[in-house]
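See structure below.
Just one protein chain is left out here, and the rest sit where they should.
Here is subunit A:
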Amino acid sequence: MPGRIVNARRRRVHDSVFGNATISQPTPIATPATGFTQSGQIFGAPPATHSKYPNPLRHSAQQQEISSFVSNHVDDQVRWDRSWHTVTHRLHLPNFSEHRGILEPLKPERESLGTEFYDALEIVLYPQEFVPLARQTEDIIAWHTSQVRQHFLQQVFPVLSNLKDQPDAGALLLRGIKTLETAHRQYLHGLSFIKEQIDLSAPGTSQTTMAKFSRDLHVIINSAIVPLSGALIKVLSWHVSTILGLPSLSQPSSLLEPRNCKIAAESQESEKSRRELLGLVESLNNVGLTCERFQVIFAAIMNEAMTKYVYCGCRGIWSPVKNELLSEVKLSSVLPRAAHHSSPSRCVTDLCEWIENRYAKLAVQVLSMLDTKIKVSWADMEKFKEMSIDRLANLRINELFDIVLNWPRSSGALDDLRTAITTAQKRLLLTDVFAHMLSDNLLHPGASTIMILQTYISMIRSFHALDHSKVLLDRVAYPLQLYLCSREDTVRIIIAGLLSDTEDTKGNPIEPAGYKLVELAHLLNDNSEKMGHRANDEELDWHDLDWIPDPVDAGPGYKRSKTADVIGTLIGVLGSPELFIKEFQNIIGENFLKHDGNFEKEIKVLELLKTRFGEAPLQACEVMLKDIQDSCRVNGVVRRNQNLDPSEVEISATQAKPDMLGEIMSPEGHLKPSLHAKILSRLYWPQLQDETYRVPEAIHELQKRYEEGFQSLKASRKLTWLHTLGQATVELELEDRTITEDVHTWQATVIWAFQNEGLGNTVMERTVHEIAQVLEMDDVLVRSALRFWTKKLVLHEVSPDRFAVMETLNPEDRARPKAQVAASSIPGASDENSDGTGTGANEGIGEEKLGMYWNFIQGMLTNSSPTMALQQISMMLKMLISEGFPYSNEELQEFLGRKVTEGSLELVGGKYRLQK
């Protein structure tokens, strides 16, 4: 094979020039100058012979001296070179093979080394002693180090890099560590010969040499952490999370569902994991991988673990501590100094326990295995706790909106916050975050005013629990107040809430519901919260042991108050007093006219408003109250004087319940109409709208007599009748049934018009127009009343706008009334109410507004979105029509239904769209 021979030759030539990559240099890098071969000397003869055979030829003595001096030098140098060659040749690192067995002896094998090697090594190690004249000597340790470095980079590192492809992080790490161990052993093996020799010739001096080498070695190996770090992070974090009882750390915390996160207790598994982790750390430490980089990785994982614990273990856990099992002593030992608090919450306590018993323990265990100076001290653990509480605070701040909504079930979370929020910056962060959430979640047209008010009440109370000073609340509440002021119905809802019933008719407490602020009424009746009580002298209360100074971030003009004072805050902040009083006047006006009784709630609210706004502005309300109370008395007197009462019995009955005649039917009521009046001082009552119409003759007669009676009683005053504002109890005797109803006077008047004066069996029929003419009543009002009676199954519409009395009911109608009347009573009631104040009666969606609503709906469906569901349309209308859209969804549906039959709309899949 000539080709191969050529190749071999060529390689030899190449190697002779550039050296073989796999063998070390046989001589030190700088070949010592041995001088030129002198004349008469054999070329290449061993220099040792120089001295033995002095040059016999003609040389001067001086020359000879120099020559021997030079030759000594040369001699030493060559000896050193040879020794160097011997040593380095033997110590040259073999090719690295990853799959090498542990039992396989390391090269060079000890037995193969003869004395020749040790002699050479001695020379190399101590050139001063053995070859003092050699000029060029080198440090064998340094050589070994550089050899190791090259070997590592060229052979071991690629092996490690190739490991990356391994899918399983644990196996990858294990193999990596094994590879490193092998390499490590190999490197130390070479060094061990040197060490032995040093120990032999100069005992005790090997220490420093070895330390230097191993330090260098660690630095070299540390670079191996780069390919391994991915696996290392995975394995470490898996172990750490198992040990600390956390859910897997692999997924980012934001994706975790709170219910999936549970902090596992310490178990066998966690102990096993702990052992494995410590074993791993130990082997890493042995090969020298526990450098700064590892520590950084570990620290990052621990840091993440703490966040995760807070996130998993505390999120959504807001309930306060239920059992008082935790004794004070234990608490104070667990909690860090900064978090000492009279009532630490469960989460904080749990967190601190976890930090102390598991987290810090793990950190100490791992760090103590590393040869670093970092030791976890007691103070560090305190720091851990403070850090974790800080994180808890951040979590709670982000949850705060939901916490507030869940008040009072979330008081535990508020305790957390109170413990953790200690600095002014944190307080600022809290208010900023909360204000942001508030405007995102609540202050938009989609939220009902009631909802906003309920949230505000929760805010007042929960922020009070958080910070008695109200500084925080003031900061977040301002945009809310501003927004509430822009809502038309805020004040009305508050007043209505104050006046609402806290107990239903059976005496069960009414739960706060979506449509009314019953909370306020509860608060009003709750004596624990002193209404209008202002502890102005609190500053001077020397016995107050809980006194704390004003918060640092309190603004000027800050006034402390101890109670949450929900009602006070609501009334004081939202709108001007005049607005409140006006609204209050309207509502109690309606209540006074509609009901009878003691009006305890009204009086209570009146007192409350008086303490807040002073007596003078509420004078009108006082007068109104007095009117009602007086008219009760006057009514009795007038009726007696005018002989309107048939008997004493009836007076007492009517006085007890003058208008609720449904149950206690007065004897008089059976015989002839009876009349009771409420006398109002016109100037003091809010504007009362009135529709005039002709009252039935009998009633008119009664009114006249009543008027006379009143004028004889109070000569200087005159009675004016407001027909529509009253209540009437009507008893209808039909052929097969008798109906008794409490109705509005105008409704009673309309049915009066149907009274069958004749005795014949002809069924009474009337058209809307007729009734309107006879009664001189507004058309709309007539229609509304007719509709009411149709619902009660007293009338029925025989043809459009023509109504007749249903004297008899057919069987299915008879079955219907109870259920249907009950069912329809809600929309019916809403009509009545919108009519009840006599403002403007509407029947369904009134004709005059119909055009405009239709324009809205058309505009909506043309521009906003081509198809819309009923709910959407109704919401848009309510939102966009500035004077309000007072109709219910049913009414809207009916209206839209009409448009569908007209052919201008079509209903597809529950959504309306314009017919093209």
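Heads up, the rule we're going with is that contacts are C-beta pairs under 8 Å (C-beta built on N, C-alpha and C of every residue); 3 or more make two chains touch, one makes a residue touch a chain; residues count from 1.
To be clear about the criterion, contacts and distances are computed from a predicted model.
Trainee: So one subunit is absent here. Using its UniProt record, which name fits best from "ferroxidase", "Ras-related protein Rab", "Ubiquitin-conjugating enzyme E2 2" or "TBC1 domain family member 14"?
Mentor: Answer from the UniProt record of the missing subunit chain: "Ubiquitin-conjugating enzyme E2 2".
Trainee: If I consider the whole complex, including the chain that's not displayed, which of A:114, A:859 or A:897 touches that chain?
Mentor: A:859
Trainee: Among A:218, A:492, A:694 or A:898, which one is in touch with the chain left out?
Mentor: In the full complex, the listed residue that touches the missing chain is A:492.
Trainee: Which of A:191, A:566, A:587 or A:748 touches the chain that is not shown?
Mentor: For the chain that is not drawn, the touching residue is A:587.
Trainee: Give the residue, chosen from A:432, A:578 or A:894, that touches the chain omitted from the document.
Mentor: Reading the full complex, the residue touching the unseen chain is A:578.
Trainee: For subunit A, which positions touch the chain that isn't shown here?
Mentor: Touching the chain left out of view, subunit A contributes residues 444-446, 482, 485-486, 488-489, 492, 495-496, 499-501, 504-505, 515-516, 575-576, 578-579, 582-583, 586-587, 590-591, 594-595, 689, 825-826, 829-830, 832-834, 836-837, 839-840, 852, 855-856, 858-860, 862-866, 868, 872, 876, 880-884, 886.
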